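Of the protein chains in this complex, one is absent; all others appear in place.
For chain A:
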Amino acid sequence: MNGSLDTGTLLLILAAAVATYLTRIGGYVLITRMRSIPPRMEAALNAVPAAVLTTLVAPAFFEGGWDVKIAMLVALAAALRFPGLIMLAAGWAAVVICRHLLGL
């Protein structure tokens, strides 16, 4: 097991960590500088979760093969009735079936 630390790599990791932390605190710093938030901006902020999370889903669906598309549709159907872990299991089972039994 390699426990070494390369200086260049260490600096790279720390720089990535600082960059990430800046993104996590940046929005708060900006928003608290404003005395009040206009309603349109409030609407924009309220849309953040769905808008951002969708960008992590849509390309995966459209760029993925039939196995991925079917699995995500199965998961979508499961999500409308069951809690998250069942949805995850349904999507996983669908993709495994597609790949190993249907050869997609």
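One rule holds in what follows: a contact is a pair of C-beta atoms (placed from the backbone, for glycine too) under 8 Å apart; a residue touches a chain by one contact, two chains touch by 3 or more; residues count from 1.
Assume contacts and distances are computed from a predicted model.
Here one chain is missing from view; checked against "Cytochrome d ubiquinol oxidase subunit I", "Branched-subunit amino acid permease", "ATP synthase subunit c" or "DNA helicase", UniProt names that protein "Branched-subunit amino acid permease".
Residues of chain A that touch the chain left out of view are 1-6, 8-17, 19-32, 34-64, 68, 71-72, 75-76, 79-80, 84-85, 87-88, 91-92, 94-96, 99.
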